[in-house]
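Before we start, here is the structure in question, set down as structure tokens.
Yeah, one chain of the complex is gone here, protein chain that is, but the others are all in their spots.
As written, the chains take the letters A, B and C, and residue 1 is the first residue of each chain.
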Amino acid sequence: MLRVIDLACARGGVPVLESVAFTLAPGEALVLRGPNGIGKTTLLRTVAGLQVPLAGRIEAKPDRIAYAAHADGIKATLSVAENLGFWAAVHGQSDIGPAVAAMNLSALVNRPAANLSAGQKRRLGLARLMVTGRPVWVLDEPTVSLDLASVALFGRAVAAHLAGGGSALIATHIDLGIEARVLDLTPFRARPPGQGGIATAFDGGFGDDAAGAFL
Amino acid sequence: MSLWEYANPKKFMQTSGAVLPWVAGLAAICLGTGLIWGFFFTPDDYRQGSTVRIIYLHVPAAMMAINAWAMMLVASLIWLIRRHHVSALAARAAAPVGLTFTLIALATGALWGAPMWGTWWEWDPRLTSFLILALFYLGYIALWQAVENPDTAADLTSILCMVGSVFAVLSRYAVNFWNQGLHQGASLSLDQRENISNVFWLPLVISIAGFVALFVTLVLLRTRTEIRARRLSALIARERLA
Amino acid sequence: MIALLIRDLKLAFRSGGGFGLGLAFFLLVAVLVPLGVGPQGGTLARIAPGILWIGALLACLLSLDRIFALDFEDGTLEILIPSPLPLEGAVAVKALAHWLTTGLPLAVAAPVLAVLLHLPASGLPWLVASLAIGTPALSMIGAFGAALTVGVKRGGLLLSLLVLPLYVPSLIFGAEVVRRGAEGMAVGTPLAFLAAITLGSAASLPFAAAAALRMSLRQG
Partner (left out) sequence: MMPELGKYAGVVLSSWGLSIGLIAALLALTLWRGRKIKRALAEAEARAAEARR
């Protein structure tokens, strides 16, 4: 469903990860771990197609991936139903009912998103994933500002998605209560170019530049 | 050996370093000869008196102001198509040089216009176009400085350069059209190449060659600085990561 | 696409800002200019085409950064890029929404302000026509500028600096249409140029703007 081969990605022009490889089969979830700054967000953005890989390949149809990051794309002046309905329309879906029910938003459908709490907004953002109808979820810290009950709710939603043949790639430090493989990114930290890492255009010095003394 | 090898930063640094003294020397010789000849050893024009001496600055500066933009356009395209960093940095390096030449063309044009047209500023189509060109240069330079990620900045400025080129040409025609509606064209064409006599022609050509060499010198110098700056920020980023 | 258009329109109406503000600004310009240049009808009539077009231009400029900045901040753009909606189409639709909430009301309100500025009656239809034909280009060029500056913090001033030179041809031809219309001359040529700029912008700039958006969002 998703196959990542020998992937290297960069943040701000500096390689952060290299030789990342994994596959994601239908019904499977993969949790990314690693210390802050290792490049989890960068990897997820690259997989989602927002960034260009430095090297390697991502084998997945781009129209199968649904990406959710820290910002949820929620408009404060629109109601919950309008927010969800818009994303459903963008993805050619029309029924937002199941997503609303799954994220326990039924009581809030007509409330403007401005009046939602941070956790409720987060739930709305996750409900958006469901209306995309896409099988591969790529999630960056999805449980930020969720309480325990909502985390459990979200875990069940992911489990249901997996049971339905979907798959998920999640960067999180919290146990979601789902069966998932864990991939620690620490061993994939990009090496400096001197030690075999990928060199960018400006990683080589200019050597003995005869005219350098001049100008 | 392919021409594109010079787009490698290291290779470019070596080549440009070797070429620079020669180009700089050529610029100094041509500018010295052309300008001194033009200023001291040419007669007054029978109609314009001594103001004709402004031509040795005005015409070369105006030509290079446009050529600099054209060079930036080519460099931008090379960056967008082939992703050679040197190309993008050369475009960045050329912009302030182009802006300076534009300002020189504008200022000398206005000063020349003062005794000829009786006003410091005439909304002559050519002068107006150069004013707009200066605005394009300003926007381009400002965008380079505003975007933090250098590769993104190169991408965005390249697109701006492409779109800006189309609109700059459009503006040129629009301005021509607009001024026809108000005035009957400038009383004196700035473009004298048709009726210029031999006395003025040779020093002018030497001056033009000098401006071209000066442009190349400045762009090479600045490109080298930009490349070094990129290398510097790459080193700093690595330091921070380690 | 239609969903995006409806959403953008809804957002513009509900937040109240974009829609009313541009129009109010346009009105203010038309009121302040006579206060500045004096009440002589002849002078006002002569400069009215330029004032009205510059007012429209600035009013348009006011709301440009809203085209993408809000969607950038709340993550909508990051979600839109991998979505099935082609980004070029999304850009065009957002520019259209911007035009419907700024350019179109300006064109409709312009005759009233033209009367305040003593524009001869023969110029009124051409004023409306030139604004209706010319302002879509302003929105589209503005969307391109907004796409370039979307990642720049406090990019408002930069946006103006980038966009205003691009507005020059539209301004020249637009004001020329009104001027000629008011003087009873043939307006065909400038009107054709104005329409050509609008059509050309609409046909090509969505691609440039979408490319700029993708580049702005790419942080690697």
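Rule of thumb we're sticking to: a contact is a pair of C-beta atoms (placed from the backbone, for glycine too) under 8 Å apart; a residue touches a chain by one contact, two chains touch by 3 or more.
No experiment lies behind these values; they were computed from the predicted model shown.
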Sites on chain B contacted by the missing partner chain, in the whole complex: 39-40, 44, 49-51, 53-54, 57-58, 61, 96-97, 100, 103-104, 107-108, 111-112, 114-115, 214, 218, 221-222, 224-225, 228-229, 231-232, 235-236, 238-239, 242
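The definition used in the following text is that only the chains that are shown with their structure count from here on.
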Pair of chains joined by more contacts [C-beta pairs], A-B or A-C: A-C
Chain centre separation (chain B, chain C; CA means) in Å: 31
Averaged-CA centre spacing for the pair chain C and chain A, given as whole angstrom: 36
Computed distance of Cα centres, chain B from chain A, in Å: 46
Sequence positions of chain C contacting 2 or more other chains: 218-220
Multi-chain contact residues (two or more partners), chain A: 12-13
Residues of chain C that touch chain B when the two form their complex: 144, 148-149, 151-152, 155, 158, 161-162, 164-166, 168-169, 172-173, 176, 179-180, 189-190, 193, 197, 205, 208, 211-212, 215-216, 218-220
Sites on chain A touched by chain B in the complex: 12-14, 16, 192, 200-207, 209-212, 214-215
Touching residues on chain A, where the partner in the complex is chain C: 9-13, 42, 45-46, 48-52, 54, 62-63, 65-75, 77-78, 82, 85-87, 89-92, 128, 132
